[in-house]
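Structure in structure tokens, see below.
The other protein chains are all here in position, but one chain of the complex has been omitted.
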Amino acid sequence: MPKIEPKSGWKAKLHEIIYEADTPAGKFFDVALLVVIAISIVLVMLESVNSLNTKYYWHFYIAEWIITFIFSVEYILRIISIKKPKHYIFSFYGIVDLLSTLPTYLAFLFGGHNLLFAVRALRLLRIFRVLKVTRYIGESNRLLLALRNSRPKIIVFLFAVLIICIIMGTLMHLVEGEEGGFDNIPLSIYWAIVTLTTVGFGDIHPITPLGRFIASFIMIVGYGIIAVPTGIVTSEITRSQRGKIPKNTQACPHCNETKHLDNAEFCHNCGKPLNEH
Amino acid sequence: MPKIEPKSGWKAKLHEIIYEADTPAGKFFDVALLVVIAISIVLVMLESVNSLNTKYYWHFYIAEWIITFIFSVEYILRIISIKKPKHYIFSFYGIVDLLSTLPTYLAFLFGGHNLLFAVRALRLLRIFRVLKVTRYIGESNRLLLALRNSRPKIIVFLFAVLIICIIMGTLMHLVEGEEGGFDNIPLSIYWAIVTLTTVGFGDIHPITPLGRFIASFIMIVGYGIIAVPTGIVTSEITRSQRGKIPKNTQACPHCNETKHLDNAEFCHNCGKPLNEH
Amino acid sequence: MPKIEPKSGWKAKLHEIIYEADTPAGKFFDVALLVVIAISIVLVMLESVNSLNTKYYWHFYIAEWIITFIFSVEYILRIISIKKPKHYIFSFYGIVDLLSTLPTYLAFLFGGHNLLFAVRALRLLRIFRVLKVTRYIGESNRLLLALRNSRPKIIVFLFAVLIICIIMGTLMHLVEGEEGGFDNIPLSIYWAIVTLTTVGFGDIHPITPLGRFIASFIMIVGYGIIAVPTGIVTSEITRSQRGKIPKNTQACPHCNETKHLDNAEFCHNCGKPLNEH
Partner (left out) sequence: MPKIEPKSGWKAKLHEIIYEADTPAGKFFDVALLVVIAISIVLVMLESVNSLNTKYYWHFYIAEWIITFIFSVEYILRIISIKKPKHYIFSFYGIVDLLSTLPTYLAFLFGGHNLLFAVRALRLLRIFRVLKVTRYIGESNRLLLALRNSRPKIIVFLFAVLIICIIMGTLMHLVEGEEGGFDNIPLSIYWAIVTLTTVGFGDIHPITPLGRFIASFIMIVGYGIIAVPTGIVTSEITRSQRGKIPKNTQACPHCNETKHLDNAEFCHNCGKPLNEH
């Protein structure tokens, strides 16, 4: 495959429509794809409800095939329109896109419908394509930036939470024992996480006075330290209010690299021009 | 109905009393209306308690009619005092006001008391009229402004929360299956929302070690990302501390448009003068 | 009672010890009182545990009388040392102090021990005296100031929360009905509050798909709008970091008014000098 030769006209256009969102056609493609993905997700959900699956089996079956056909066409177009198909095929999205279509074909060939249901649930991963659209709302970049900046602090915080949960879980296992449901240490740590995060299912709960005292302590700690991640993110968001936000949705036609600067003319990854048509 | 002709004196006054809150009479009308609405809401609530309804059936019946009478008079006055009644009748409040009175009359005519109870609960929507009063407390405008400014960020956040819940719910359905109560994907997503938001009813909860591990992950994520909306709103509120707050409660006597600037003399919607008397 | 005449020496000193905390003796009195109050509270708690009350009945009985004696002496000293006893006797603390001692005497005279237990629980109100000590930690004033400044915003917020809960509770009553435990509207509103505040007891929970959908909505709203009070208080605390904090613990010997400026020589309420000895 010759590397430097410019793409043929229709391939370049197809690439722009499928991989980018700067043109009206590109935006339309993205939105249409999202609608199909959303429908396919709702279908997987409804199919899992036994009463519905029994009643509308054939409706699901036909809808299944229509969606698989659309995804298959899209998959082939994506491979055709890109210069280095390997970059796409072995990328995260490439594998997810393939896994979105394969199960239906395999179920048809080998008949193992029930087993493949789980695999088809992988189709849910296509939901991440939706996130590409959130780039239109420039705010999401700001949010992600604030979250990325506060990552080291948040890791330290989660680490501290984990240590508290391990110690408290072990303590509760020793104090409550098997009568209160604290059968073993991993289960007690699970309970400590349920309690510290203020979820509180209530399937396991202390019954001895000392256990309840320790539980009160964990709850108050959990109630108090939620302030820490909040404080971290808030101060980052306040700071990020002033920065610029990149809005470029171009993807390099050569290496498929994204996240170019707004005024970028060449790909920062492979040096090829971003617009050749 | 002649459009340009100024309103007759008593109609203009009535309009000012009923639709605005700048004069003492207007404020009194608003407060009195709120008291009646509050009483009517309490009545609907108490009536739904079976033991009370059996005991005090006639008390409720009479109170019902008194309130319906007051609301009917108010409804007629609102139609009379405005220049373009259609604007009011087909507005959100106009329909709510009508639905607040109709059920009692219909129940009297056709006798279907039980069925109309649900419709009468619509009377609760009149509670939104109360919000008009919160304008007196200038702070509510500041709060709403901060919330409105952070809307794009909050939509992105809720979108991310939804995607996490869909993926985690599907995962839990596959891991826990029907034994743990995760019967189908929609139910599992419901459970994921209950868990991520740290509500934790406990009607459904994981019982397998892997399911509990994933649940722990969801809980910690939910405990951590609550920092995001908080950070967003906090930075907006901090910023909004400096802005001006509009306090004008005038409503245009022609088109009923509200939210005029403090020094507005003419309606920004239809160009008619705001004060003609 | 002559108003202008200066207090006799020992009364002034007693007043300073009992009502203020600027001198070593005053601080010691406050701390000693707190210890006795704490002990009395722990006693009321333990006495409520049936197994303990049966076993240590006489221990509790004697401790009861010792504490009542100490509180009685303190009550008499407070009346003696102040110039206008009425100010104290009919103040909130005066009534609480009286209610802390009376029950034991009444139980001795009339024998109704069980009934008076509830009244003796009022002794818990004396815990508020402890708050006076928090003034030593200057930070509590800053916190209270920040909370007081954000009061109008918080009232608006709680009002909005209440309206959401009323509407959602009514909706759930109509959707779920009596089968899911949503027996009447007040109970459904209680459930909506339990859910919106992310407490989630689980004693009542939706079982229909539509009910669960609405519940998901309430949970996400509750998860999101917790950002609002947090944002309000955070911006207030950030702002309050710069202000001065009053640390004066003097109480006027004439009218018992507190909250004087640090350099105050005369009471800002009655104009009498604060230090006469």
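Per-chain numbering from 1; labels A, B and C assigned in written order.
Methods note: a contact is a pair of C-beta atoms (placed from the backbone, for glycine too) under 8 Å apart; a residue touches a chain by one contact, two chains touch by 3 or more.
Predicted model, so just to flag it, every value in this text is computed and none were measured.
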item	value
Touching residue (missing chain; options C:63, C:77, C:163 or C:237)	C:237
Among A:23, A:50 or A:184, residue touching the chain not depicted	A:184
Residue of C:18, C:67, C:102 or C:154 touching the missing chain in the full complex	C:154
On subunit A, residues whose C-beta touches the chain left out of the figure	152-153, 155-157, 159, 163, 166-167, 170, 173-174, 183-186, 189, 195, 198-202, 205, 209, 212-213, 215-216, 219-220, 222-224, 226-228, 230-232, 234-235, 238-239
Hidden partner interface residues of subunit B, rising order	198-202, 230, 234
Contact footprint on subunit C, counting only the chain that is left out	41, 44-46, 48-50, 118, 121, 124-125, 127-128, 130-131, 134, 137, 139-140, 142-143, 146-147, 154, 157-158, 161, 186-187, 190, 193-194, 196-203, 222, 226, 229-238, 241
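We adopt the following convention: only the chains that are shown with their structure count from here on.
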item	value
When subunit B is superposed on subunit C by its C-alpha atoms, the rotation angle in degrees, nearest 5	90
Numbering shared by both copies at the subunit B-subunit A contact, with half separating same from different	different
Distance from the mean Cα position of subunit C to that of subunit A, given in whole angstrom	47
Centroid distance [mean C-alpha coordinates] between subunit B and subunit A, Å	33
Sequence positions of subunit B contacting 2 or more other chains	157, 186, 198-202, 222, 226, 230-232, 234-235, 238
